[in-house]
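Just one protein chain is left out here, and the rest sit where they should.
By written order: A, B and C. Residues from 1 in each chain.
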Amino acid sequence: MDNILNEALVEGIKVSNGGSVATYIPELAKGDPKDVGFAMMDLEGNLFTRGEYLKRFTLQSITKVISLLLALEDNGMEEVFRYVHMEPTGDPFNSIMSFEVKNPEKPFNPMINAGAMVVTSLIKGEGKKEKISRILEFTSLLTGNEKTVYDEKVYLSEKETGDRNRSLAYFMKSTGIMKGNPEETLDLYFMQCSILGNCLDIATIGAVLAGNGIHPVTGERVLKKENARIVKTIMTTCGMYDASGEFAVSCGIPAKSGVGGGILGAVPGRYGIGTFGPTLDRKGNSTAGIRIMEYLSKKLDLSIF
Amino acid sequence: MDNILNEALVEGIKVSNGGSVATYIPELAKGDPKDVGFAMMDLEGNLFTRGEYLKRFTLQSITKVISLLLALEDNGMEEVFRYVHMEPTGDPFNSIMSFEVKNPEKPFNPMINAGAMVVTSLIKGEGKKEKISRILEFTSLLTGNEKTVYDEKVYLSEKETGDRNRSLAYFMKSTGIMKGNPEETLDLYFMQCSILGNCLDIATIGAVLAGNGIHPVTGERVLKKENARIVKTIMTTCGMYDASGEFAVSCGIPAKSGVGGGILGAVPGRYGIGTFGPTLDRKGNSTAGIRIMEYLSKKLDLSIF
Amino acid sequence: MDNILNEALVEGIKVSNGGSVATYIPELAKGDPKDVGFAMMDLEGNLFTRGEYLKRFTLQSITKVISLLLALEDNGMEEVFRYVHMEPTGDPFNSIMSFEVKNPEKPFNPMINAGAMVVTSLIKGEGKKEKISRILEFTSLLTGNEKTVYDEKVYLSEKETGDRNRSLAYFMKSTGIMKGNPEETLDLYFMQCSILGNCLDIATIGAVLAGNGIHPVTGERVLKKENARIVKTIMTTCGMYDASGEFAVSCGIPAKSGVGGGILGAVPGRYGIGTFGPTLDRKGNSTAGIRIMEYLSKKLDLSIF
Partner (left out) sequence: MDNILNEALVEGIKVSNGGSVATYIPELAKGDPKDVGFAMMDLEGNLFTRGEYLKRFTLQSITKVISLLLALEDNGMEEVFRYVHMEPTGDPFNSIMSFEVKNPEKPFNPMINAGAMVVTSLIKGEGKKEKISRILEFTSLLTGNEKTVYDEKVYLSEKETGDRNRSLAYFMKSTGIMKGNPEETLDLYFMQCSILGNCLDIATIGAVLAGNGIHPVTGERVLKKENARIVKTIMTTCGMYDASGEFAVSCGIPAKSGVGGGILGAVPGRYGIGTFGPTLDRKGNSTAGIRIMEYLSKKLDLSIF
C-alpha cells in the first residue's frame, strides 16, 4: 500500500505541469503546480495521505455536491427533481443554449452551473445570511472540520466576474424555473463556490458518501442512505464536466471536480478520496487529481464497473 | 386615392380581430382591437390619414430604428457595426442560443433585442438621464412633435418583467460585447421601448427616411443620407421579426413593427407610413398594420422590388 | 428469491400497458403488451426466469453493445475511440444537430445511432457478407445460442424507412469520420438491428459482461476484461437513451435497451439480466423492463452505487 501511495503522488506531480491554472479569477491564478497532494479515508476513518493534503483551496464546483445533498435533505428527492433533471449532457458547464434549444423547462443536471444554482435556491433558510450559515454548518458536519469558512476575496472576485452565471440565472427567472430573487441566489452561489477546504475535508465527505451516509469518524448517520446513493450516481454520470464519460471509463469512481484544483471521489463501500493539484486540463479538471485517481483505481481495483 | 385609403382602413379593421393583443405587460393588454388607423406622408409633408391615427401607443421595437439612427449619427457606421452585425436571422427576437451556437462575438442585427441593446449602449451622453433626454429629443426632431415622452407605467412594467432581456445583456457583458453597466443600458432600453407616439409621428419618421434624411415638413436635413439608407435596408431584411422575408415578398416596403401595435414604413422617394392596430399575429406584428401596408403597396405600387 | 421473481413479473405486467409499442416499422407494431418476461443468470450459469423469457424479438439498439464489443476486440480501445467519443449527451438517439453545433469531429458515444454506425463501420471483414457473418457468430459466442439470425422482414423495413440514419451516415461521410461506403455500413447496421434474440440470450450476454468476459456457462474467456469493463461503463452513462441518468439513479445497473422491447442488464460480479416487454415509454425504453429492473435492483440490492 505504501508504495502505491508514494507512486500515486509521484505520478500526480509529474503531470501537474501539463495543464494551466484557472485564471478567470486572480486568486485562482496564484496556485503553484508543485502543490500536489491527496488523502484517502476508509469507512472506519483510517487515513492515508501524501503530499500537500492539508493545503487549503476553494472547493468551487465540488460544493455542488454539498448543496445538492443539503437540498435533498431539506426537500426530499421528488421536490428537488421537479426543478432540475438528472441527465448528463455533452454541453460545457456554463452552456445556455440547452435551455432554448433542447430543454427550456429545467436544467439538465445539478452538476452544471444552471442546475447547481437552482439547487442552491432550494436550500431552506430566511435570507442569504441564514442560508449561507446552513451551508457552512452542513459542510462542517460532513467534513468534521468545525470552522468552515468561505474566502472573501474569491467570493468578491466571483461576484465581480460572474456575468455568465448572472445571465443563466435571469434566463431561468424568465422561464419561471428559478424562484425568488436571482441576485440573492447568485450571491449565495458565489459564496458557496468560495468555501475553503483541503484534501482531508473532501476525502471525509467522500467517505460519508462511500459509507451510505454514515460518518466514518463518528459512526453517526449524517445523510439519508438514499441521498448518498443519488449523489454518487449523479457524480458518476455528470461530475467531471464534459469529460465525465471518459473519466468513468478510465477510472470508474464517482467523483466531482472543481476549478480550484480539487477532486472529491467516493468509492462505494470502500474509500473517500480527496486530491489536489492546481493545474487544470482543457475541460477544467485537475491534471494531477485525475492521474492520481486513475493510478489508485488501477492499483487498488476501485472501479465500480 | 380617397377610395384606396378608405378601403385600406376597412381591410385593416376586418382582420384586427384575427390576432391577440400583447399581454406580457398589463398595460399592453388594454388595447382595443377596434382602434385601427394610419397616416401616410409624402416628401412635401402632405398628409393622408384614416381612422385612429392620433391614438397614442408605446412605440416598443419601432424605437430600435430611432436608437440605431441616433447611434449612427453619434458614432458613424464603422463604429456601430463593430458591435453588431447587419445580417438577418431566422431566430426569434429574444433568442439567446445564436450567441453560443453561431455567433458569439456580436449580435446578428440591430433589430433583435440583443442587437438593439448593444446599439442603445453606444448612444452618447453622461449617464442614463442625459442619454434618455437625447433619445427623446432626437425622436422629437424626427417626428416634429416637440413633447416626446415615455410611458412611466409601461417602463416600470418592462423593467419588472425584463428578465429575458437581462439575461441577454449579462451574456453580452460576459463576452465583452456590451460595454458599461448592463443595468443602466437595460433601464435605458426599457425607457426607450416605452416612448409614446401615434401614426402621424411614425409616418413622419418614415418620410424622413423615405426622403434620405430631409425632413418633409421643414425641408431641413436631419439625418445623414447614408444613415437613412442603411436603416431602410436593415428594416427590409430584419424589421418584421422572423416574418421579415415574408413581408418583403408580400409588401416590399422597408418597415419596422412593435408589439405596441404600430408599424413604421418608409417607401424610398415617396412616402412615410405609420399604421396602428393593437392585435398581433403569432410573430408579433400588428395584423391590421400588415393588412393595410399590403393593401396600400398593391394599390399604389409601393414595392421596391 | 422465488417471491421476489414472481412479484417482479407481476409488477412488469402491471405497467406494460402504460406505454405504446414502437410503430415506425410495421413488424414492431405487432407486439402484444401482455408478452412480458425476464431471465437472470449468475456467474456460474444458474438461471432464474419468469414469464415469456423465450419469446423472440429483434434486439435493435441492444446490438450496439454487441457491435461495440466486437469492434473493441477487433481494433482495441484506442483505435475505436479515435472515431467516437465516450461522453453521454442529453440529445435524443437520432440527433444530428450535435455534429454541427457542438462536436463536428466525432459522435458523442457508441450508444447513439451516429456513434453506433461508426462503430459498425470499424468491424473487420471483407464486404458486407463477411461482416454480418462475423457479427452473427460473435453474438452466438456471447449468447451460447448457435443459430443467431436476423429477421429479414424487419431488416427490409428498417432499410425502407431508414432515411434519418442515412442522413446521419452521409453527414459523417462528408466530415470524414465515416470511412468506406455509407450504404454498405447502413445495410450492415440495419441487419444488425434486426438480430433476433430472447431474454435468455441477452441475460447470458449480461452475465458475460458481469463476469468481466468469462462465459458463465462454459467458463471460458470470450472477451478481454478491459473491453467488458469499458462497455459496462458506457452502458451506465449512455445505455438508456436520454433517460440514462434517471435510470442510473433509480436502478444503478449498467443496461442497454432497444425499441424491440428488450433490456440487457449487467450487474458487475453478480448477474446478467434480460427483460422483455414490448410497450415503450416516451424515451423508447420498455416500460415493463424498467419496472422489473427497478424492482430487482431494490429487492436484491443490485445498484453499483
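Please note the rule applied: contacts are C-beta pairs under 8 Å (C-beta built on N, C-alpha and C of every residue); 3 or more make two chains touch, one makes a residue touch a chain.
Keep in mind that what you see is a predicted model, and the values were worked out from it rather than measured.
Of the options B:G12, B:G51, B:P88 or B:G258, the residue whose C-beta touches the omitted chain is B:P88. Screening B:T161, B:T175 or B:T237 against the full complex identifies B:T237 as the residue touching the chain left out.
Within the set B:P216, B:G252, B:G272 or B:G289, the residue that contacts the chain not displayed is B:G252. When the full complex is taken into account, the listed residue touching the unshown chain is C:R164, out of C:K14, C:R164 or C:K225.
Where chain C meets the omitted chain, the residues involved are 95-97, 99-101, 163-164, 166-171, 173-174, 182.
On the side of chain B, the interface with the absent chain consists of residues 85-91, 97-98, 101-103, 108-109, 229-230, 232-234, 236-238, 242-246, 248-249, 252, 254, 268, 303-305, using the contact rule stated above.
Going forward, only the chains that are shown with their structure count from here on.
For this pair, chain A with chain C, the centres built from the Cα atoms lie 32 Å apart. Note: centroid distance chain A to chain B, computed from Cα atoms, is 48 Å. We define each chain's centre as the mean of its Cα atoms; on that basis chain B and chain C are separated by 55 Å. For chain A, residues that reach two or more other chains under the stated contact definition are 97, 101.
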